[in-house]
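Of the protein chains in this complex, all but one are displayed in their positions.
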Amino acid sequence: MSDDATGVDLLYSEVEEELRASVRALLARKASAEAVLGRCESAEPYDPALWRALAADLGLAGLAVPEADGGAGAGWREVAVVMEELGRSVAPVPYLGGAVLGTAALLAAGAGGLLPDVAGGRRVAVLAVPLTSGPGAALPATVAADGAGVLRGRVTSVADALVADVLLVPARDADGVAGLYAVAAGDVEIVRRTSLDLTRPVAHVLLDGAHGQLVAAGELAEAAVRRALLVGAGMLASEQLGIAEWCLATTVAYVRERRQFGRAVGSFQALKHRLADLWLEVVGARAAARYAAATLAADDPDAEVAVAVAQAYCGALAVWAAEECIQLHGGIGMTWEHPAHLYLKRAKADQLALGTPGHHRAELGRLVGVNP
Amino acid sequence: MSDDATGVDLLYSEVEEELRASVRALLARKASAEAVLGRCESAEPYDPALWRALAADLGLAGLAVPEADGGAGAGWREVAVVMEELGRSVAPVPYLGGAVLGTAALLAAGAGGLLPDVAGGRRVAVLAVPLTSGPGAALPATVAADGAGVLRGRVTSVADALVADVLLVPARDADGVAGLYAVAAGDVEIVRRTSLDLTRPVAHVLLDGAHGQLVAAGELAEAAVRRALLVGAGMLASEQLGIAEWCLATTVAYVRERRQFGRAVGSFQALKHRLADLWLEVVGARAAARYAAATLAADDPDAEVAVAVAQAYCGALAVWAAEECIQLHGGIGMTWEHPAHLYLKRAKADQLALGTPGHHRAELGRLVGVNP
Amino acid sequence: MEQTDVRERVARLLAEHDPARTDRLAFLRARFDAGLAWVHFPVGLGGLAAPRAHQVLVDEELAAAGAPDNDPRRIGIGLGMAAPTVLRYGTEEQQHRFLRPLWTGEEVWCQLFSEPGAGSDLAALATRAVRDGDGWVVNGQKVWTSSAHTARWAILVARTDPDVPKHAGITYFVCDMTDPGVEVRPLRQITGEAEFNEVFLTDVRIPDTHRLGPVGDGWRVAQTTLNNERVAIGGQAMPREGGMIGVVARTWRDHPELRTPDLHQRLLGSWVDAEVARLTGERLRQQLASGQPGPEGAAMKLSFARLAQELSGLEVELLGEDGLEYDDWTMRRPEIVDFTGRDAGYRYLRAKGNSIEGGTSEILRNIIAERVLGLPAEPRGDKDLPWKELPR
Partner (left out) sequence: MEQTDVRERVARLLAEHDPARTDRLAFLRARFDAGLAWVHFPVGLGGLAAPRAHQVLVDEELAAAGAPDNDPRRIGIGLGMAAPTVLRYGTEEQQHRFLRPLWTGEEVWCQLFSEPGAGSDLAALATRAVRDGDGWVVNGQKVWTSSAHTARWAILVARTDPDVPKHAGITYFVCDMTDPGVEVRPLRQITGEAEFNEVFLTDVRIPDTHRLGPVGDGWRVAQTTLNNERVAIGGQAMPREGGMIGVVARTWRDHPELRTPDLHQRLLGSWVDAEVARLTGERLRQQLASGQPGPEGAAMKLSFARLAQELSGLEVELLGEDGLEYDDWTMRRPEIVDFTGRDAGYRYLRAKGNSIEGGTSEILRNIIAERVLGLPAEPRGDKDLPWKELPR
């Protein structure tokens, strides 16, 4: 157990920095604040062209998928870098639900069939669990499967379900045995919910006799969902880091320019100290998120602790950063036309996603023996 | 239940302000910072001359005692004002253990015998409970009484026991029936502990066959101790308010004078904002402490909620104020010769005294139905 | 003026204008003319020059008799900010022209103070008013104006002398919102609503008779307006668990399945803070009633903002899946802010504005530090320079 982090590389490799640069350049071109804001007021909240460019052209959908399965053969460290950049731009693409949660479930299930299409960005396979599910939670039992794989039930608040081609649905059969089923999106009803997070709306998935193809059964299915939630929570920490970085950088830039009382407001010491404190936490979040990504990538047994720490820390940080961003922008930060609110909404939804900070602290207490 | 506070007077009356002025004047003369610091390094940590002046000459020992019992016939509102001033000066006198806890227990026990001496400041009767006992805790069972009132056992961490003439000892007999016994201090062993709080050291009280006079028995004894702890916790909130007020005022005065970088350090905005936040909480603490005192004085059924709120708020505030006082004094605040540390030590010990803020929040949850 | 006199006047008003059979507006006008609108105002201007404390009595008795009120939440800016300013600085003619329809709600008021470049630093404002015969011509842009689209009048500060330091060159006006040069554009907020507006002023003509206070003295006049804004926000009494804490506590009690130890500790902490804020407000009310006004008003606004933000954030977290949803993003132009009529997500977003509008929490902390604690002002380079020479 590498719990002293020695030997775990917490830096970004050169390859990772190149990956970041190409993702950032693409997002700068295709996911400007105006573009993102415009899209979330449209009927089509996701950007299919951007997704094609990211998933297929840059090959990001299959980053963590072995080359044998049509992926890039990189790993969760690299996915984490992409998540940071997506957090920075709140780009409306189904990366978390598909390339992270869905792909992690398929990888853990050892189910290669769908992987080449998923890794190539040709199909989006979304894990159908409530976005609020934390790692360590029991497999939800809201969908029932019969012997022929016919599914009935509902899964609420699924992220990225709106643009899924395939849903990976956890279900239980009459004997209570778990299964993970692949269901074509066309065979289920997907009900879009009015969501707090404008750039990653949730939807309910209603299954009324849809046919599912069994991807994994029994303990393997349970383990696949568990692993997916752990990976998802770990990767989400990097998204939260990206959100916080954007908020800090944007706020710093604003207070350097904005003048009141004959001075840049960023020269007022109370603001300087608050931003220094925020920077301090961003520095910490970067270390925590990197450690989570590194341990997930290496299948290190410390990954559970690492993810719990990263989520407990980064989940609250992103919200704080977004709130400070709004406050220190003054009135302009309260307007719809300024992008700050997109980050606040994403950060707040992310705080609920894949376990709240409180959930992760409780998990951590159990893992490290700091019990009630 | 006056839970909207309407009709409960939260201001200080003119009489109360006069009382404050006379206490403050006396303390300014007899309990300067130098005098207090000198005393806590001496063999005699309490100041008997100061106690005589406060208790007997100003009549503060019997403030809450009816005139018929030799007291001033005022009440807990007035005692709270005295506690504020004592908090402001961290004067080394046995007011909490004697005039508050001891007297409240005697009053609740309806035991008039000792009251005239106690009210007149001629004898100090201290309630022998661990200082950490919170209201709502069960009567401690560390002392056993036989049928003849002979007591064996120990009570740890008793505040003001060092200068008690009489100890009011809760005990249980062989049948488990509670009793509150008055024991002459000369009949017990009192072991002074090296205490964090230099101005109110605790001591262990060892009873090895001391004879106790039964003051109250059974449910009356239990009720008397409960009431004393509730009153004590409520009064302690005013002491904590006084500590916080001293820390705020002293810090404000210092940063107005202290110059660095060619400016008074109190002109730096980060410090200004922190002191404004501290002031804000002092304002809140004053309202909370006043409400607790007023409901205790009126035997209002809302007193339990009022005390829990006041303690949860003021206990943390006093510590915060003392910590800010040290920090904003810079190095000088870390020195033994500056009185700030006396307040830090008192504030920290007070946070543990009569229930921590966490204890009081938990009590409150129970009282107002915000349950786990 | 004794309580009994006031009581008598109420009885007379009700006798002469039975609420059940009197038109709403007619009743309100009669109430104003009876001096029962705001009893502490002068006689002839809706008041009786009576102690402010008697107003409670009037309001209670009239409410008990089923009398209509003037819907104070709808006309808050007029009542809370314009009226005290007109009373203090207006000419007799202005007072008689403006106060009655203001109070009855016949004429809604709004406030043209903040500008894109002058928020916390209001005195830096750039809207120009240039003398032209017996009036003024105004050009500029104002922002954060609630009720602008329903308002008949606005209180306006504009720069009349750019050659003197910024606090000295401002004048205070009453602006006619029906002037053709006034353009109101809704300003959508992060909640989806447009509670505020931008107001563009292009060659708006204001007669000099609509000036409040001397030319160049607008900064001092505006202080009256702003002080009343802050008092208005913090001065209301509240029952225990009133406000946002009640909403969250009810959800907590009704949904045991949502509880966690983490949320429990945080809720208890906020419960304490909310109760202390309530007691602080009550103590402030008692101080005002006994004629010892304290500086705690600023404290109330700060506490309110912090609590509203903390609790609304907690509420979203407590709700779990429901916290991921939002009730309605439709762009609307509400007349009032309705914290409790909307869902948790709205409360969370709207509460962010509480520490910005009506004086940011940063400015309030400055005020407390300097005016209450007596800490020195920061060094400033903008106070003595002519406004036109300030860097921007």
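Each chain carries a letter (A, B and C) given by its place in the written order, and its residues are counted from 1.
Assume a contact is a pair of C-beta atoms (placed from the backbone, for glycine too) under 8 Å apart; a residue touches a chain by one contact, two chains touch by 3 or more.
Quick caveat, the model's predicted, so the values are computed rather than measured.
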Practice prompt. Using the whole complex, pick out the displayed chains that touch the missing one.
Written response: A, B, C
Discussion item. Going by the contact rule already stated, which one of B:7, B:147 or B:331 would touch the omitted chain in the full complex?
Written reply: B:331
Response to the item:
By the document's definition of touch, the residue of B:165, B:187 or B:323 touching the omitted chain is B:323
Response to the item:
Of C:202, C:265 or C:287, the residue that touches the missing chain is C:265
Item to complete: Taking the full complex into account, find the residue in A:53, A:109, A:202 or A:252 that is in contact with the omitted chain.
Response: A:252
Item to complete: Tell me where the left-out chain touches chain B, residue by residue.
Response: 130-132, 156-157, 193-198, 202, 259-263, 265, 268, 270-271, 319, 323, 326-327, 330-337, 340-341, 344-345, 348-349, 351-352, 356-359, 361-362, 372
Discussion item. Touching residues of chain A against the unshown chain: what are they?
Written reply: 3-6, 9-11, 252, 255-256, 263-264, 266-269, 271-273, 275-277, 279-280, 283-288, 290-291, 309, 312-313, 361-362, 364-365, 368-372
Item to complete: May I ask you to list the residues on chain C that touch the chain which is not drawn?
Response: 261-262, 264-265, 378-381
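Definition applied: only the chains that are shown with their structure count from here on.
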Practice prompt. Between chain B and chain C, tell me the centre distance in angstrom, where each centre is the average of that chain's C-alpha atoms.
Written response: 43
Item to complete: Quick one: report the Å distance separating chain A from chain C, using the average Cα coordinate of each chain.
Response: 42
Practice prompt. Give the residues of chain A that touch two or more other chains, as numbers and ranges in rising order.
Written response: 268, 270-271
Discussion item. Quick check: what residues of chain C touch more than one other chain, meaning two or more?
Written reply: 261, 362, 365, 378
